[in-house]
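One structure, as structure tokens, below. Some questions next.
A single protein chain has been removed from this complex, and every other one stays in its place.
First chain written, first letter: the chains are A and B, and each begins at residue 1.
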Amino acid sequence: MDYEVKLEIFEGPLDLLLHLIHKNEVDIFDIPIATITDQYLEYIDMMKALNIEVAGDFLIMASTLIHIKSKMLLPDLTGQDDGEDPRIEITRPLLEYMRFKELAGELEERELLDRDVFVRHLPSYLQSQMEDWEPRLDVNLFQLMDAFKRIIDEGLPGVQLTLQPERWSVTEKTEVIIDLLKEAGPTFFQRLFSEDRSLSEVVVTFLAVLELVHLGLVKVSQPTHESDIHLVLSIDENGEKLDG
Amino acid sequence: MAESLEFIIEALLFTSEKPLNAHEINSWLSGETLADIRQALGNLKTQYDSMGRSFALKEVAQGYQFRTRPEYAPYILKMFKTSPTRLSRAAMETLAIIAYKQPILRQEIERLRGVDVGGILKTLMEKGLIRIVGRKSLPGRPLIYGTTTRFLEVFDVKDIDSLPRMKEIKDMVSDEEQTAPKTEEHQLDAFEQTSET
Partner (left out) sequence: MAESLEFIIEALLFTSEKPLNAHEINSWLSGETLADIRQALGNLKTQYDSMGRSFALKEVAQGYQFRTRPEYAPYILKMFKTSPTRLSRAAMETLAIIAYKQPILRQEIERLRGVDVGGILKTLMEKGLIRIVGRKSLPGRPLIYGTTTRFLEVFDVKDIDSLPRMKEIKDMVSDEEQTAPKTEEHQLDAFEQTSET
């Protein structure tokens, strides 16, 4: 027996069956079911003997083969025989399997990109120019979710990930507002909310403004009735008493 | 515009990393008609075919792309210092099933292959060759798979219907669906599209 060499190459029961049919040089439309079944079972035993875990798919096929074999041996006494060859149960899937193997072979023979044919890539002299451009982003939500799921699946040990977005605290938000006012100078009230992404964040931002006004760190003004509220920092560069 | 339409299109094709189609080109060349662009693409293809240089204009993935001819592959591979990455036989067979029978459910692929294909689907997805096209309205809402534009690019296919023997397979599929037992039947018309476009 030459099973040792070929043992691993069968990736499924159909693959194994096909091998046995080729090895015995038999017609797929007239499979000698007893011979093929015996050899199939020998192979399964061999796998077990070698302590290879036999996938369930192999066992299901084994029972199908045994069933067909018994049907072929015993005459049908129930009168339910519809005259169909019981071997059709494996011939049909085998034919389909062979068809797709063939199609796979044809695909493989095409002029494959980066194997047989090659295309141009962005040449170096254009790469530097590209830096200033802002192309449209070709991304979708599915990719983002997929990325997040990968991180969770590959989760580093000891890292707790919860999906609930972290809530802003009012203290954190006051610091953000102070930083913004320091950098941007006097700022319209509306701008503080321009990047808020949830109702809860809007509420926290609003509370933070009230807090800052209450503490006297920020002065609020409204130049005209129609205009937006204006915020000005009322502490100097060294007045970072909130940072402690 | 002063430059000829053919040369403008040639310049675009020569710098693009992706196949370009007449519609895309049209969106960048506002003064031109789609018919003229199609004509120019056809002319360019004919020109390059007859020039017999080391590269030619190929129709692939519903567009046009300059590609080297296969006989130069060994030299290019040597320059890139790479050997081409190959798909395993199992992956190629699974891909063939998806290409020819899409849109297809995983359980149908597994019925045809006789084995679990979870790991292979993941590989093919990572390589960008297949994608989830939607969900079937069945218990468990199983995912429906199909091939991508990248698949067409990699396998040098103009569009999915021009895969050789596609018609043959499709005819056979419809025969089977008429005769196959109820449990194996999958009516794939009632699936929902995902946001992937």
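The criterion applied here is as follows: a contact is a pair of C-beta atoms (placed from the backbone, for glycine too) under 8 Å apart; a residue touches a chain by one contact, two chains touch by 3 or more.
These numbers were taken from a predicted model, which means no experiment stands behind them.
Q: If I consider the whole complex, including the chain that's not displayed, which of A:His19, A:Arg120 or A:His230 touches that chain?
A: A:Arg120
Q: Using the definition of touch stated at the top, determine which of B:Thr33, B:Thr46, B:Ser88 or B:Ser137 touches the missing chain.
A: The missing chain is touched by B:Ser88.
Q: So that we can see where the missing chain sits, which residues of chain B does it touch?
A: Within chain B, the residues that touch the unshown chain are 2-3, 7-8, 10-12, 14-16, 18, 27-29, 53-55, 66, 68-69, 71-72, 75-76, 78-80, 86, 88-91, 106, 115-116, 118-122, 142-143, 195.
Q: Can you list where chain A touches the absent chain?
A: 8-11, 53, 55-56, 118-127, 129-130, 133-153, 156, 159, 161, 163, 165-166, 168, 171-173, 175-176, 179-180, 194-195, 197-199, 242-244
Here is the rule we use: only the chains that are shown with their structure count from here on.
Q: For chain A and chain B, what's the span in angstrom between their mean Cα positions?
A: About 20 Å separates the centre of chain A from that of chain B.
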